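Other chains dropped; remaining ones untouched in position.
Here the chain labels run A, B, C and D in written order, and each chain numbers its own residues starting at 1.
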Amino acid sequence: GSDKDSSSSGGSSGGVDNVTVGVIPIIDVAPIYLGQSKGFFKSRNIELKLEAGQGGAAIVPGVVSNQFQFGFSNLTSLMIAQTKNVPVKAIAAGVSTTGEQGKDFGALVVKAGSPIKTAKDLVGKKVSVNTLKNIGDTATRNSVRKAGGDDKAVNFVEMPFPNMQAALEKGDIDAAWVVEPQLSAIKATGGTEIASTYVDVDPKLNVAAYFTSQKLIADKPDLVKRFTEAINESLTYSDAHPDEVRQILSTYTKIDDKTRAAVVLPKWPVEINKASVQTLADLGTKDGIFASSPDLGKLLP
Amino acid sequence: MLEVKGLRKVYSSGSREVEALRDLTFTVDNGDLVCLVGPSGCGKTTLLRCISGLLTPTSGSVRVNGDAVTGPPPGMAVVFQEYGRSLFPWMSVRDNVELPLKQKKVDRARRRELVDTALDAVGLSGTASAYPWQLSGGMQQRVAIARAVAYEPETLLMDEPFAAVDAQTRADLEDLVRSLWQRLKVTVLFVTHDIDEAVYLGRRVVMLSSSPTVVQDELVVDLPAERDQLNTRADPRFVELRTRVYEQIQKAKKAAVR
Amino acid sequence: MTSARRGNPVLLGSAGLAGLLLLLELLPRLGLVDERFLPPTSRIASALADEVSTAVFWQSLGDTLYAWAAGLLIAVVAGVLAGLVIGSVPVLRALTASTVEFLRPIPSVALIPLAVLLYGTDLGSTLLLVCYASFWQVLVQVLYGVADVDPVAEETARSFRFSAWGRVRYVLWPTALPYVFTGFRLAASVALVLAITAELVIGSPGLGKDIATAQASDAVPTMYALIVVTGALGVIINLLTRTGERRLLAWHQSVRGEVAV
Amino acid sequence: MDILKKAGLAIALPIVLFAGWFWLSDGSENFYSPPLRTILTAFGDTWTLERLRTDVAPSLLRLLAGFLLAALIGIGLGVAIGLNRRLRAVLEPVLEFFRAIPPPVLVPVIMLFAGIGDGMKVIVIVFGCIWPILLNTVEGVRATDSVVLDTARAYGVTGPARLTRVILPSASPQIAAGLRQALSIAIILMVISEMFASSNGLGFTIVQFQRSFAIPEMWSGIILLGLLGFALSLLFRLAERWALRWYEGLRAAQRRAG
């Protein structure tokens, strides 16, 4: 069914391209919403439609079949796809770590009063991540190793971010690898951060990226170019205008006003930091997430 | 003693209202054998279901040994007109007959004896392990009779129990009921549409009118207690009685045709 | 006539629901669960009030109901037709049995990539999943219903040389109808469940997507408010089905029992 | 002979379908729908004995636990609701309320109470697959033939025996329909429950394959699910045949040509 790509989505009328982008309704994708409202896409003749689903399950197949023209995904997932020869390619940076220890938008946390003080203490403990064999556990393992612990002895369990706070407080898990806005919520009730995992990987780590299918790159290079420009403009604008970012959050998430003012915002640089992605790739290869080491030359723009 | 007093039953479902019984009063002494005859649809089954406590009358009362009937009284066995549906299709013939005895906490040996005797009496000893739906209509009806007989009830209500069996079997079953009655002193209320049968069997015959139903007439059958199929039916008194019942029923039906 | 003694079913049902709401209010209030994770009824209610006042909510509700109704309609029609045909032709039944059993346990969620591949996030995706899941509910019930035809009734029809259609229309269908109703009630809620799950996971517009958003945003009361809306839909749908059932199955033992004394 | 023919019929359609799939997909370039040939190769490589032990066995155990628990609760509650009109009126809206809530939404809530262990997964399965059992039991109980019920009452078949000897057998065909349906739903929920807070299991493995773009392996997992469903339903069918032999006989008796 991948050959019916000239339907309403992806088609063009009067020089305007209708583009559907698969995203996840979290803070990371704020720039594209902001860019949309600022008219960065319209000015490049792109009529943007954003589809937000719960997880990435639908985004990659959507992009491959051209139901979505672009998608948002974390880089580990994209690298897994690359090693499996899924015909996708990153075209723009998505989101990056703040690079500040203790002040990042994703971290390992424990509940108030927990005897666990550093990542090293996680040995033999239960740690939750949102998806197993993905960026969460590679980054966590890396932090554990860095702190001098044996990452093989950490038990990972999978659970959705929103559940982690309750599980942590009930003692079902000992630590949680969690991102905003849940991170702020846990910290607000006395939870303590024991490692900034992204920063531990690389202070300039690119966590996610926007990507498209190789077919679209071949068929409509111009559209891809315009989209990349628009997204880059959005990223730059967002990085410079955090208040507007916090404002736009209210349009596509249901984060309450107090949390919206408090959450740590990530960085949105335009450049993809290849070295940091390479580090991430190496970590993943070491942890056995990839069947073979990913070919970043093929994946990154 | 079984007392029926001012019994009235109106079925109402949706807009349809049927006054099945208007006003019935009669009594059956303990150990009596009363036959109930009446035209089709006059409410015989309804009456039996009220007596057995399965149906709540609209007004009036039923008493068994002085106690008002609200649910099935203990020691009462019923043979339903819908014999086919009253057997449990998921049980063998034997289990069907045995189940009420189990409920009565009869011990195993006695149960076995009762079941065997009853099945034998109705001529079904060979089919104890079959399922009811493997039997002919008449055989099913006899299973239902065997179930009631094995139960050794104090009161036995039978609703056209021999409708589906052949003449010969019917005669045998009639004698079975009489001997049971004489031997165990059961109180029997027997619904039939066969006038000869009513007169041959009963010590008394109660005739019901057409719907809306009242007691049309009652009659004591003053034939000797020892009856047999050949002589009794040839007895002139028998013929006299049956003519009388026949006439009453005719009258009942005439009255109904307004 | 005796409804006073028995109680009005609507009243009793409302009492049941009220009990549930009370329990939900008390659980967090008494500290049995943390109210941050399971807020009391009152908080959910106020979140619900906020939701209801937005146009987006009604748009989502409309989208969900549309996907639900369309998917259910297709599934029920297809399920009943397939059930009657397969059920009344023994060879077909034997032929399809294994395939049906093979396909039935395949979870709709596992088909999401396939659905997205075919239809993206359009209504088509949701419909595919809804139809797939609820079709089996109806089919299996109808198959059992067809098998339940009273042999005597069936033979009566045969002896009067009813046409094949006549037998289906006048014997098979009425016998299967109670089963169809059960199937319909099962399918109706499975369709709702799937419509919402599909929206939740794929992100096509609807209540499910809103739930996903609320979940990701840690907006717990809002999430529960939306879940309550889902449940309420279920209750309403059931009420409607029951009404239809009482009208169409007045002759059936299960409904008849309510009229007799 | 008969069995051979049945087996032939049973595998004919699957063979045709698989052959069609094989043929149609052979040249497939699409990443998400690879040729069946590739999938079958992946099947052999993926589902090794070790894999079956570590992933399929725990899943099956959870599935069975959930299904049995659902059957127990569903039938118990269903009988109670089916017999008691008032209870039904009170509980029906509440049950309908829960029935309409999608399990994926409910999992987080269940996790709140039941933690993240096997208990949670079993509860999710019970929660999802209880509905067909419950609904069918209620309807089956309500549809018990009135003559059968009257017979039971009249013969004092009450209390537990009424339940086990009359109500349950009479409702059993419909309960079986519910159980059958629940079985495949249980498999579906097994997968869904393993999508959350899990580290092994068939559902987990399939989802993991999907996320890591191991598409042929994912399809092979789906095929395994289908096979599993088929095998379980076959087992179920055998059990049903045995438990409902009276019913099958009843239906077949008058149909069978000779």
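As a convention for this text, a contact is a pair of C-beta atoms (placed from the backbone, for glycine too) under 8 Å apart; a residue touches a chain by one contact, two chains touch by 3 or more.
From a predicted model like this one, the values you see are computed outputs, not experimental measurements.
The shown chains stand for their kinds once each; the full complex in the file has the makeup A x1, B x2, C x1, D x1.
In this section, only the chains that are shown with their structure count from here on.
Chains that touch both chain A and chain C are the following: D. Per-chain CA centroids place chain A at a distance of 37 Å from chain D.
Averaging Cα coordinates per chain places chain A and chain B 83 Å apart. A separation of 48 Å divides the Cα centre of chain B from that of chain C. Chain D has residues 30, 32, 108, 112, 145, 210, 250, 253 in contact with two or more other chains.
For chain B, the set of residues that touch two or more other chains is empty.
The touching residues of chain A, when paired with chain D in their complex, are 2, 56-57, 60-61, 64-65, 77, 80-81, 84-87, 128, 131-134, 155-160, 162-163, 166-167, 170, 172-173, 289. Chain D meets chain B in the complex at residues 145, 147-148, 150-151, 153-158, 161, 165-166, 169-170, 172, 246-247, 249-250, 253. Contact residues on chain C toward chain A in their complex (touch as defined above): 34, 36-37, 112-113, 116-122, 200-204, 209-210, 212-220, 222.
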